[in-house]
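Missing here: one protein chain of the complex. Every other protein chain is in place.
Our next item is chain A:
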């Protein structure tokens, strides 16, 4: 997904408003673009607060900043800059994070970023895209760069086997009929969710755009049981789903990455297993919820 992002960004740099802001992460990959657009590919060094402040200043002059780093540094370290230098100034930027959740688990807690979407969700009016396949990245980036508001594009090394570029609104991947339990999978957890429910009458819907969440689609598809599977902090979208279904009796199971610091290294697959987000873990949770 990072390669797709770099290639797509080189395309959107053709628009003289577009300005890339980096803090050393991925700077090598952007070298060709920096050579071509030296005043619109800006690397501030390892300075994440400045990276967001610069984005705010650029936007104040009418530029469209694309700000990129590792998710924990981009969103968690510079949270107050995101709140004040973008939101409070009334200007927007496109933030592009890599390495959310446990992509680089062997590096330890400092490189884990499961809270990024929840933090962005404390702000107002942001679009959040969580692509589940590299082929979803290009159209999503073009969309948000062409806009004015703020957006967070959350890229991962985890991918589904198939791309659904148009799945901003909920897209039904498997239809179990009216009234069946509804499972909503966000981004790269779709394949595991489909495998986990292969022999159950569960409707599976996919989205790569948890904000704004497709609440209209949710109300159309949802029966009494709703299962939310997100590749970041468990329960991040529970608020949105609960509000959307507040006038209906329903039960909600919100699955995702747990809050505990596991203090374990290993691979992204290992952490997927420990957080119960692999097919077997999801199967256990869904079975317990529905029986």
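Assume a contact is a pair of C-beta atoms (placed from the backbone, for glycine too) under 8 Å apart; a residue touches a chain by one contact, two chains touch by 3 or more; residues count from 1.
In this text, contacts and distances are computed from a predicted model.
Asker: Any idea which of "Carbohydrate ABC transporter membrane protein 1 (CUT1 family)", "Transketolase", "Aspartyl/glutamyl-tRNA(Asn/Gln) amidotransferase subunit B" or "2-oxoisovalerate dehydrogenase subunit beta" UniProt assigns to the chain that's been left out?
Answerer: "Transketolase"
Asker: Can you say which of A:55, A:141 or A:193 touches the chain missing from this structure?
Answerer: Candidates A:55, A:141 or A:193; residue touching the omitted chain: A:55.
Asker: Out of A:39, A:247 or A:260, which touches the unshown chain?
Answerer: Only one of A:39, A:247 or A:260 touches the chain omitted from view, namely A:39.
Asker: Among A:63, A:101, A:127 or A:236, choose the residue that contacts the chain missing from this document, as touch is defined above.
Answerer: Answering carefully, the residue with contact to the hidden chain is A:63.
Asker: Contacts of chain A with the missing chain: which residues?
Answerer: Residues in contact with the chain left out: 16, 19, 39-40, 42, 44-45, 47, 49-50, 52-63, 65, 80-81, 84-85, 88-90.
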